[in-house]
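Every protein chain but one is kept in place in this view of the complex.
Right, subunit A next:
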Amino acid sequence: MSPLSPYLNLDPKYLVQDTDEFILPTGANKTRGRFELAFFTIGGCCMTGAAFGALNGLRLGLKETQNMAWSKPRNVQILNMVTRQGALWANTLGSLALLYSAFGVIIEKTRGAEDDLNTIAAGTLTGMLYKSTGGVRGIARGGIAGLTLTGLYALYNNWEHMKGSLARQSL
């Protein structure tokens, strides 16, 4: 295993310490925090929403105009539907992601820790605030939706870890 001669009076373990270490600037975190990822999250949600909304608009437009002959008014109507739905979904998902990121950053900074609890709390608060104009029932519904989604995400994120610990317990 060791390329060094055994006559050298040293343990080669000390020579190769850890190959997976990166040199970081002083004061830098090892992983990116929520603030550095916030813009990426928002942009990703916005673009996903635009793509999904465009597809949805195409579907709706085709369904609504299926009795019409293939003509210019029909094309225009479908195109209008696509752009309107695309903008609607992009705006909705983008503002949801904006709220989520803002809550995530605030929670992370106030707690001073970063784990999946932050994700779940930020998601729940986002749902509650987004539905906050719909009364108590709306707030509860939005909070539960956010809690479910982010809880599922946290489960998915920790799946390997949890499976490992379960297997260890059963052994």
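Note that in this section a residue touches a chain if its C-beta (ideal position, glycine included) is under 8 Å from a C-beta of that chain, and two chains touch if they have at least 3 such contacts; residues count from 1.
Keep this in mind: contacts and distances are computed from a predicted model.
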item	value
"DNA-directed RNA polymerase subunit", "Protein-serine/threonine kinase", "Translation initiation factor eIF2B subunit delta" or "Mitochondrial import inner membrane translocase subunit TIM17" - which is the UniProt name of the missing chain	"Mitochondrial import inner membrane translocase subunit TIM17"
Of A:Gly43, A:Pro73, A:Gly135 or A:Gly164, the residue in touch with the unshown chain	A:Gly43
Missing-chain contacts mapped onto subunit A	25, 28, 36, 38-47, 87, 90-92, 94-95, 97-98, 133
